[in-house]
Each structure stands twice: as C-alpha cells, then as structure tokens.
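Note that this is a trimmed complex: some chains were dropped, and none of the rest were shifted.
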Amino acid sequence: MAPTTLGKALNMGLRKAMEDDPKVLIMGEDVGKLGGVFRITDGLQKDFGEDRVIDTPLAESGIIGTAIGLALRGYRPVCEIQFDGFVWPGYDQIVAQLAKMHYRSQGRLRLPVVVRIPFGGGIGAVEHHSESPEAYFAHTPGLRVVVCSNPVDSYFMIQQAIATDDPVIFFEPKRRYYEKGELDTSITPEPMFQARTVRPGTDLTLVAYGPMVKVALEAASAAEAEGRSLEVIDLRSLSPLDSDTVVASVRRTGRAVIVHEASTTLGIGAELAARVTEECFYSLESPVLRVGGFDTPYPPAKVEEEWLPDLDRVLDAVDRSFGF
Amino acid sequence: MTTESSGDLATGEPAGASVPLVQLLTPDGERVEHPDYEFDGTDEDIRGFYRDLVLTRRVDAEGVALQRQGELGIWASLLGQEAAQVGSGRAMRPQDYAFPTYREHGVAMCRGVDPVRLLGLFRGADQGSWDAEKHNFHLYTIVIGAQTLHATGYAMGIQRDGAVGDDDGAAVIAYFGDGATSQGDVNEAFIWASVMNAPVVFFCQNNQWAISVPLERQTRIPIYQRAAGFGFPGVRVDGNDVLASYAVTKAALDNARTGNGPTLIEAYTYRMGAHTTTDDPTRYRVAAELDEWKAKDPVSRVRTYLERNDGAADEAFFAAVEVEADELATRIRRETQEMPSPEPTSFFDHVYVEDTPRLTRDREAYAAYLESFDADAAAVGGH
C-alpha cells in the first residue's frame, strides 16, 4: 500500500497484465523508448522487448486495423491513442470493424482489443488535445466503454479491460494522471462494468465519471455545508451504461444531476436523463439536469476553465434542481 | 521479381498501357516461358485448376440466377476473375491465411468453404457464416480496404509466433480491388507491412473498374508499381492466366513465409459482369471492351490447353466436371432456398461475448412483445 499516481497505477496495471499473459501487446505512437507522451507505458519496452511493445508508424487506422489482425491471431493488443482528438483517423476500424466482427461472425471470432484514450481537458493544451469523445463510442453497439477516475480503479480496470474478450475503449482522465491515491494491489477488484456509489447521500444523486468525479465529490462536500446530502456515483462503465445503479439512487433521492466535460447535446447525460426519467417517473421531484461542456468545439486553453464544468456550475445545477 | 524502373513512372505512363505482365498460358492455350516464374505443376494439377475454374464459374452463375429469382438480395459476380482467384487460392498452403473482399468466391472454395455458406450473406440470412479459423479464410469485408490492415496485423502475429523464417512458415494474403488502392487503409497496410517486413502478400485484382469508375481515376501508373514507392516488390501478372497467377502468388507467399517480407501482386483482369446484380454497366462502359476480354477468357484457355495436348485430359474428364458443376449448382440452389431465416430475436445475440444486462432485458421484453401478437391474434387480432 503506497500513494501512487493514477498514471503510475495504469503503468503498473499494464505491466501486471503483460506479466500474466504473454499474448498481451502494447502498440501505438511513442509507446516504446519514450514510454508514451504521458509515460504510461514507461519501461515496458525495455522489459518486454520491441516485439511486445511496438512503436508503430504514425497512423491510427493502421494501429487499430493491425491490432484487429493481431487479435485474430490470438494476441491481446492494447492500443494507445496519443490524445483524444487523434482517434478519428482510426474510427472506421473501430466502429465498422472492431465493434462488429464478433457479431458478424455469430460469435465465432473474438476481438480482445483495448483502445486506451487519454481524454478530457483542463491541461492548457492546444486544439485536439482536450476532447471528450466517449459518447461517440458508447452509441456504438459492440464496443464496451469504460472510464477510470482514480489510481485503484486504474490499476485494476486496465487489467480487467485486457482480460475482457470484447473490445474495450478505455478512457483515462489525463488531467488526473498526476493525482495520487493509496493503492493496495492485493485486494479483489469489483466487477468493471458497474457504477459505484462513492459517497452516499439522501437528497440528490450526482453522477459523474473520469475527471469529473473529483469535482462531484467536492460539490457534495460544499453542499453538505449548506445542509444538502448529495449521493455521488462514479459511472465507470459507459457501455454498458449502468443506469440501474443511478435509477436505484434516484428512486431514493428524487433528484439527479449529471456532469461531464463532453458537449451537453447527445452526451452521456442525455441518455442517462432519458433512462432515469423513464424508470423513475414518479419518484422525480425535478427533471434530471445536465452540466456539460457547451455545444461548441473545445475552446482555446485560456478560456477552458470557463468552458469546463466546475464546482460552481455543478452547485448551480444542484440549486436549480432544488428550485423545481 | 520483375519490377519496372521508375524512370517511366514520372512521365505518367497510362495505368493500363501495355506493360509487361507475367504470363505462362496464352489466351490461345499455349504455355509460354517467363524468365522469373515457372509453373512447376503437372497436367493433373492443371486439370484440378480447370475443375476449380468451372465450379467457381458455375457457383457464380448460380448466384446471379438466384438473385434474379429473388432468393438473394444481391450478388457480386466474379465472372472473368476466376483464374486470378483459383490461381492465388491454390497457391496457399494450409497454414496460410486469406483476407478477402466480398467477391472472393473462388478463393473461398479453394479454402474449402462450402459455397452455400457464401450465399447466406447475399441472401441477408447472416453476415458470413463460415468458420474463418477453420478455413484460414476470414469473413468477407465490405468496407473497402479495411481487411488489408487486418491481414498485415495477422502477419505480424505470425512473426511473433515465430512462424516465419523457413519453408514451413506461414503467410497471409490480402485481397482487394483496383479501386481499393485509393483508400488510406490500403496504403497504411503497405507501410506497416514494409516497415515490419511482415509476411503478407497484397493481391490486387485489377478488374479495371470500381463500380462505374475506371482505373484512370485511381492511378495514373500501373498498380503494381505502387509497391516500389513503399520499398517492396510489385509484379503484374495476367490475372486471366491461372498458371501464372498460381506461380506468382506461390513465389510471393514463399518469399513472405521465409522472412523476405511483402509483395504486391497486380492481377490484371476484367470484371466481365456487372459490379453486382444491382448494377447496370451499360451506363458507363462500351460493349467492345467486353468482347476484347472475352477473347482472353480465363477458363477457355485452360480447356484449350487440355484439349490440345494429347493425354492431358479426355472427354470423360470434361464431362465429369460438367456433371459435378451441375450437381453443385443444384445443391446450392436447393440449400439456399431452404436456408432458414434467423430467429426474430437472434439479433440480440453475439453483440458481446457475454450479454449485457440491458441486452438480456431487451431480448426478453421483445420476445414477450412478439408473443403478445400471437396472443392477440388468437383473440381479436393486433394493430
């Protein structure tokens, strides 16, 4: 048990997966000597060799497409997409091939491919380096989509994702890479495709994932000071979307606010709002409210803090919810 | 490998111009020599090719007919491309793996796939129902070019398995068309294969057309010369010559399996039919072109060879192949007509290896919903 950063926990989880299964490969741009631009694969090529940690040519479609071929040959490739905004050249291979091949083959072929995507903003970066494209993947049947938010989950979820026989899009909250938490690698992890209540409460359900979990927890603390008890749920799995956990909570609290960085329109919050409303219609005391990025492209870094959901905007939504 | 110097490339020599191609059997059925390639098989092998060609053509004709009769939604005919497919398909060893487009019916048959299995996709009963891993023949890929990357990745897997390097090595063959050469994916596959020295053969059937778009819209030089730009050999073979297609593919696969990396083969051929049964080629090409290619028919030249060379094949042989083709056609027809449609709730299956809770719920709810109609029908009738 030691304080470990989220990024380091991912690195440890990858290492563990590679040790446990010789079929696990890592591939992507700069994942070798450099260890990735965020150092998540640091040291792995040195220890596992160039055959297992592959610096690829600079082309995302090639990365995903060859990973599919490697998976068909029995390997378990873990692809790194350098930044969220660079996944699109590989998108056809993800949505038209990776997502559908198991289905197309009536279950004969399995595609245990993990696509790691550092995502989200708040790091002062230039264009294409701060996107939150999770909804594009969660709308695609055949993909599993998960997001980690803390070191413990990062360590275990990356291993669980690699062990999954379906393709998994694995989102990593890049602005939390350097945040620390206690990591006990000896515990038995919870199942990956489930949401987790990270703070119990009675008055309103606050749902978040990835980088926004921290903000949600801070909002719950702040609200407590005003006498409001907020239950915070870390979604963790966006596909399958564990709405059941949220529904159960909202049946108790009667109110819900969902937070994410992605543009609000057609973000995960839309789906969650639709489901929760349908399943909790008579328990709801106010409509499910969404706090998301605005419906604009991600803005220049100097105004990203204004664009991104933050403590104040979450509390504002909580206020509005209670105002109904 | 015969590759052209690039000196003429820069001048923009037209892509279809009379470029040397590897030919071992002329349209007139004469066997000819080539400095780099020879066909090392026997007349028995050639009889085998003949049978493959005839069966392939018959299956294809049956596909067209079944579509016309409403048994299939669509069919992609390979008419004219039989030799390219049978030659390359027969050049594979059991351990080799093929990644086809949607038109490789002849290759499929070489890999032991029952042709009825191919029809299911075109009927709309499934999306490819053969066991890819049993036949080392991947499912059809419809998105143009995507499979070339899968093939390259698979070949990288072979490298990692240590299954490349000597004569027993394995290799991969990726099929695609002339139009596909324009897709980013295909060019990325060339890069990967070249940089990784992956054991993969890129087999491009240049049938001169991508639906209505002629070759000149995809390239201004012969396709096989593309490979030189990526640092590996390219060769143009007479795709209507089964012997040459076989010999060139075999050499390339052996090159790959022994660790010498990729080759691009351009099988120069012609799509004699429509793009698919929904296409109308009279809108974009002239009949004269077809006549020209009829003279180069891939099947009849083998028959001519076998007939002309005493002892190569007798009447009984040809008759037997004919009977076999008829029987195959009859069986295909029957089994296609009898092919069951998927169950109404089958589309919930195999989205994932393990169902999600929601899929399970949706399937159950939908089954109950469907049952309600039966109940309704038993009572007053539904909406």
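Which chain is which? They are A and B, in the order written, and residues in each are numbered from 1.
Methods note: a residue touches a chain if its C-beta (ideal position, glycine included) is under 8 Å from a C-beta of that chain, and two chains touch if they have at least 3 such contacts.
It should be emphasised that the depicted structure is a prediction, and the values quoted were computed from it without experimental measurement.
One representative per chain kind is placed here, while the whole complex contains A x2, B x2.
Simple rule for what comes next: only the chains that are shown with their structure count from here on.
If each chain is reduced to the centroid of its CA atoms, subunit A and subunit B end up 40 Å from each other.
Subunit A makes touch with subunit B in their complex at residues 25, 51-52, 56-57, 59, 61-62, 64-75, 89, 92-93, 96-97, 101-110, 141-142, 144, 164-166, 193, 240-241, 244. On the subunit B side of its complex with subunit A, the touching residues are 126-129, 131-133, 138-139, 141, 143, 146, 148-161, 184-185, 188-189, 191-192, 195, 349-354, 356-358.
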